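On to chain A.
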Amino acid sequence: MLIKSIFLYCALVIITTAILTVRFRNPVHSVLAVLVLFFHMAGLYLLLNAEFLAAVQVIVYAGAILVLYLFVVFLVNVKKEIKTDRFIASYKIAAICSFLVFVLLIAGSRSFLIGPSGKWTIEAVNRITHTKAIGSEIFSTYVLPFEIVALILLVAVIGGILLAKQDKQEDFSIHKKRFPQLKEDNSA
Partner candidate 1 sequence: MQILILLIQIAILVAVVLLHVAYATYFERKIIGHMQVRMGPMLVGWHGLLQPIADGIKSFFKEDIIPDQADKSLFLAAPIICLAAMMVSLSVLPFAKGWALADINVGLLFIFAMSSLASYGIILAGWASNSKYTLLGGIRSMAQVISYEIAIGLSLVGVMMLSGTLNLSQIVEAQGNSFFGMFIISQPVAFFVFFIAMLAETNRVPFDLPEAETELVSGYITEYSGMRYAMFFMAEYIGMFVMASIGVVCFLGGWYGPFAVPLFPPIWFILKVYFIMFLFIWIRATLPRYRYDQLMAIGWKLLIPLSLGNIFITGLAMTLAQ
Partner candidate 2 sequence: MESTGIIPRLEVSYPDDVLHSYQYCGQDVVLTRKKHILDICSFIRDQCAMNHLMFLCAVDNSRRKEAIGKNEYERFEVVYQFYSMTTKHSIRIRAQVPDDDCSIESITSLWPGADCLERECFDLMGIHFSSHPDLRRILMPEDWKGHPLRKEYPLRGIGEWAGYETLKEKSLELRTFDYRSSQKGNE
């Protein structure tokens, strides 16, 4: 009963904040609504005995990605964007698109299975802890997709470094080492 009511609460908050995210006029408030949403998603993971996922959800999504969103919201002059009424001009196209997305979701939902799948029952997960379970799955069964994801991220990192490097030559080219005290310094 307690578990169920917690689930209900989380689900309700997730839906409400998701709607609020789209409805808020102020982008910072929207980002905060997403923050609350992420939190309750972490709560759902906890209900599923996935405490590692819950913690990672908060650290990565709330702690890093959402902060970056905030960064962008602060730096980009949002006042101009607010004037935009709609992204898509025609109601019809919008309706068709949303309908297609809805159909896709419904179709996808049929593949959901109720209850644990594979060799990992709740007891098995609890025995060797969730963290180890995820680790062994990623590094054995799903090692190829994992490596592919890692490669894609690497490309993104290199791209980011390249972009940042161009800026650097413009602005911080004044650092020259002239004093002996700084000789062993490798961070300047």
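Regarding candidate selection, all candidates are chains of the complex that A comes from, given by their letters.
By definition in this document, a residue touches a chain if its C-beta (ideal position, glycine included) is under 8 Å from a C-beta of that chain, and two chains touch if they have at least 3 such contacts; residues count from 1.
Note that the structure is predicted; figures quoted are calculated from it, not measured.
Looking at chain A and the listed options 1 or 2, the chain it touches in this complex is number 1.
Within the complex formed with candidate 1, the residues of chain A that make contact are 26, 28-29, 32, 35, 51-52, 54-56, 58-59, 62-64, 67-68, 70-71, 74-75, 129-131, 172, 186-188.
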